[in-house]
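This is the structure I want to talk about, given as structure tokens.
Every protein chain except one is present and positioned as in the full complex.
Let's turn to chain A:
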Amino acid sequence: MRLLSHNMLSSNIKGVTNGFPLRIEAEKVVVKQVDLNVRFLKNMFPKIEWKALVEASRTMGYAELPEEVEPSKLDSRDFLQKFHHALLELVLEEGALVCPETGRRFPVSKGIPNMLLHEDEV
């Protein structure tokens, strides 16, 4: 699971009002190369919850992203490279996503988060 997915997913257990961002329990983090596409990054940037991305990338062992960010930063190649790395190249291979409200663990195995709910959570 890449941090792009993490930035999009939340715990949708019935009754949970604030299921975002999911806390990451990292057991195995790998880096997988992805070709950098500037247009893609620029399209995605306004839709990203920046704070959640910064925190998530720290949990995954990458602390290069700035706390605050201006859209003008997108013209900097250096920034794009870091944003790209955090968003698309850090992969949570094994671990879990934890609902911030209930503590329910959504397991991540072989890089695939299992977001399916149990019967009593629907």
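Side notes on the structure shown:
Rule of thumb we're sticking to: contacts are C-beta pairs under 8 Å (C-beta built on N, C-alpha and C of every residue); 3 or more make two chains touch, one makes a residue touch a chain; residues count from 1.
Simple rule for what comes next: contacts and distances are computed from a predicted model.
The unshown chain of the complex is recorded in UniProt as "tRNA (guanine(10)-N(2))-methyltransferase", chosen from "Related to Cyclin CCL1", "tRNA (guanine(10)-N(2))-methyltransferase", "Cop9 signalosome complex subunit 1" or "Large ribosomal subunit protein bL27m". Summarising the interface, chain A meets the missing chain with residues 1-2, 4-5, 7-12, 19-21, 32, 34-35, 37-40, 43-44, 47, 49, 88, 105, 107, 109-120, 122.
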